[in-house]
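With one protein chain withheld, the remaining protein chains of the complex are depicted in position.
Chains: A, B and C, in written order; residue numbering restarts at 1 for each.
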Amino acid sequence: MQGYARAAALCVLGGANAMNQQQADIVIVGGGGAGLRAAIAAAESNPGLDILLLSKVYPMRSHTVAAEGGCAGVIQAHDSLDAHFDDTVAGGDWLCDQDVVDYFVRHATEENLRLEHWGCPWSRKPDGSINVRAFGGMQIERTWFAADKTGFHILHTLFQTSLKYPGIRRCDEYFCTDLLVEDGHCAGLLAIDMRSGEQTLIAASAVILATGGAARVYRYNTNGGIVTGDGMALAYRQGVPLRDMEFVQYHPTGLPGSGILITEAARGEGGVLTNREGYRYLQDYGLGPETPPGQPQNKQMELGPRDRLSQAFWHEEQAGRTVATERGAAVHLDLRHLGEQHIQERLPFIRDLARTYINVDAVHEPIPVRPTAHYTMGGIQTDRHTATCLPGLYAVGECASVGLHGANRLGSNSLAELSVFGRLAGEQAAERAAQGLAVDPQRLRPQAEAQAAEREALRRANGPERLAVLRDEMAGAMEAGIGIFRVPAQMTATVEKIAELKARYQQLGLKDGSHAFNTEWLQAIELGFLLDVAEAMSHAALARQESRGSHQRPEDFPARNDALFLRHSLARQQQGGATEVSWQDVVITRSAPGERHYGGKATGEAGR
Amino acid sequence: MSDTIELAVTRYRPEQDTQPWEQRYTVPCSDDMSVLDALNYIKDALDPSLSHRWSCRMAICGSCGVMVNGEPKLSCKTFLRDYREAGVLEVRALDNLPVERDLVADISGVVEHIEAVKPWLIRHSEPPVDTAHSQTPAQMARYHAFSQCINCALCYAACPQFGRNPAFLGPAALTLAQRYNLDSRDEGSSERMPWLNAEEGVWSCTFVGYCSEVCPKDVDPASAINRGKVASDINYGVNLFRLLRGKGDA
Amino acid sequence: MRKPWQPQQPRNWWLRNPAYRRYMLREATALPLLLYTLLLLAGIVQFSRGEAAFATWLSWLQTPAGLLLQGIALAAALLHAVTWVALVPKILVIDSDRLRIDPRHVLRAHQLGALAGNLGLIVATLWLLWPTGGA
Partner (left out) sequence: MRRSHEPISWSLFGAGGMLLAFIGPGLIVSTLLLAWLVQDPQALYATLHSGLQHPLVRLATLAVIALPLYHTAHRLYHGLHDLHITGPTWLLGGVFYGGATALSALCAFWLFTL
């Protein structure tokens, strides 16, 4: 342990004031699909701009890479934008802003085609045209796919395409810790150069947050370790509201234990879910009648929306009809009837994952799966043009709530969202940057130094609390209180637990006092972000006294309540640190709230 | 669960160490534990000062490459159960790359090589915004394997020629150039050929072939590079012919 | 505050991994094959100097050193042939809109070609030796 003491001494001697300084027209935080698309859009709309793409990982590591199934966009002759609109709004249990959905469905296909022009290897039909597959909650096949690595191919296509724009430069492995606000405008940010541990002030006319989701607040999730809600917390700390945070999507098919994602495309291609008795239980939950294996019907059975499927699992588990595995309760995702050739062509990655991580060959055995936390429908509140209420700050992608997904996202809408709104954010930011609203970095220096000192203090923190312990307690509490079904006592307990953890976080002690690639330090900052996001989620969940989409309160408020809660929740951090939840009206243009019809009933609705 | 395994991790802390050294940790070992799980166990329970990269834990983000018993591996796709016999697992940062700290290799040079080869679709004219290029499954199959690269840099750790000369563009970058050259939609191979044609391009490769063995995504970079040699060879001949006719580019 | 450790490739890098050792062995086949080629070249020189000189060369072939060299070269040539043919389908890829040949067929064709070439040469030699030789 001598080493640590010596390191700490070195740090003090080294001083915390060696701060680097940079300036850019636009700085984008996050190098995933949304951030890259925004950077490209900004560079295309104004090639003279200096665009800085800052990311805590190399862009191709971003979690867009793990999206598997596909990316929505109307392309078939018998499909229509109205149908995509209706599916999205009903899928979101009418909590979507319909003007936003309208813009989205009108631009999704165009963006998918642009990705094609940039080289994305979309899977094709034998004649060379784009192929689409069925997906949950969609009445017509409109999910573009690149085998079962759609996100991977989109991300790499965007990353590689971004390289051709001289206006885009990158700060890879820079960790953004704070936003800098001057005169009520977002004027830049503070980041740690992870390799050296040096703090860097970056002044910019516009900042775009594209940091992705926050499902790492949960114990079992499909997300990568980097998905820690950084952007959400950064905005939240500046008083920007987080909207609809109570809506967290559980993906119905993750591997038990690890939570590794098994794509919905497995069901789109005809995979079926069975319980311990080999019975396709979804027909008992309003999703029937049973469809023949291998012949999926849109919006029926396995192609119901994710919230319904995850809830059905929960009921099966309560009834003791799940399969016990050494990694916990599961149901079976059976692909065997699809045959080896089809599985190998359409779902090669799934087969590889199941073989590698649970030693199951999907060609010969069913894959055990269970719901795991997957996606945050909510996020930083933005207007329909991706601007937040803080001038100069934009947010896009999973970290943002532009109003697209409502109370439950349909699979394959989020990849399309990255392009549609990423582009919009890039163009909006470029427009702002062209007006030359940059602040002199010198003026940001005092607040940057104050915040840098706080980060430095954390690096040297020597309290009694352990990072991993706090993180695990948070993840457990969120799983218990803000899971698939939410029970009042547990929710309250979770709210209290998060408050307790935030207090204990102040007593954190780190073992590693060094600067260079100090991942303990970075994880501690991430935990701070996660706790803020968990706080917003749990408060919003408690405040929404109804059941809608992925937010289900079967004990105290089992029904949807449009009279009171056809509204977005806004969780805002007050000056003193307390969280306040307020409400914002949903934009409804042409689809009045109705009942969500899946299974046999869906056929009637599909006509409208 | 009394089952344990020993990890011998090569540490390097730039602020304290003048050279790498080995630290041993004993971690629990179960059938489904990956080397990444073991490293995260060390980080959480034994020694928070150990630095390593990871994210997706499903072998698609490419972050977590390390040397395990001398072989380049994704730590998330390598399992302790396969090393029970060996007893000890030696884990160190990827070979052939500067070590930033502990298990964190500096891959910036690799990324620069990837950026250099113009890895994007080059067209003389943009197609209309509302149409897609046609590409049959057979045309896609021609480059599909080469488009599966996750940039994990295991192939660079496997390549002795890159180890000998870091200016060598290396397996992933050259494969990416081939990925676009073989794409029926691309018209930019003439812009990428100068990179392939160079000494630091395909011609530094001696077909050791280990890059393809260690590739976790079955990309087969050795094949890509050596097909690139054939392409470069033809390009050389064509250029020679043009030179002789007085309009070459060399 | 960065101070990356710069690894140097050790001179004996190829001893550290079985894949590298296999590679070096493959490359090393060149040495006996070079010596053997020089032996053949010597045969041509001797041949050009007339019948007697050629007979001398034939006697060189039968010396222990000559036999040893040919033995090692044969092993090297076999290793070379096997490794070479195995790599051909990775280099010689025929796949265009007009013509596509399955890599497995490329491999099979080269395997058969190598077999036919080598066996054919041996048969031809035996045929050549029959009338001039003892029978």
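Side notes on the structure shown:
The definition used in the following text is that contacts are C-beta pairs under 8 Å (C-beta built on N, C-alpha and C of every residue); 3 or more make two chains touch, one makes a residue touch a chain.
Just so it is clear, the model here is predicted, and its values are computed rather than measured.
The missing chain, though absent from the view, touches B, C when the full complex is examined. Touch with the chain that is not drawn comes from one residue among B:8, B:46, B:138 or B:198, which is B:198. Panel shows chain B; residues 160, 164, 194-195, 197-201, 203, 206, 229, 232-233, 236-237, 239, 250 of it touch the chain omitted from the view. Residues 9, 11, 14, 24, 27-31, 33-34, 36-41, 44-45, 47-48, 51, 54-55, 58, 61-62, 66-67, 70, 73-74, 77-78, 80-81, 84-85, 110, 113-114, 117-122, 124-126, 128-129, 131-134 of chain C touch the missing chain (whole complex, contact as defined above).
In this section, only the chains that are shown with their structure count from here on.
Viewed as a contact network, the protein chains are fully connected, with every chain touching every other. For the pair chain B and chain C, the distance between C-alpha centroids works out to 32 Å. For the pair chain A and chain B, the distance between C-alpha centroids works out to 27 Å.
Contact of a single residue of chain A with at least two other chains is seen at positions 195, 515-516.
Each of residues 14-15, 100, 106, 139 in chain B touches at least two other chains. The touching residues of chain C, when paired with chain B in their complex, are 1-7, 9, 13-14, 16-17, 19-20, 23, 27, 87, 90-93, 95, 97, 100. If you check the complex, the residues on chain C that touch chain A are 1-3.
Of all residues in chain A, those touching chain B in their complex are 3-4, 6-7, 10, 57-58, 60-63, 65-66, 110, 113-114, 116-119, 121-122, 124, 126-130, 149, 152-153, 156, 160-161, 163-164, 172, 195, 224-226, 257-258, 260-261, 327, 349, 352-353, 356-358, 467-468, 510-512, 514-520.
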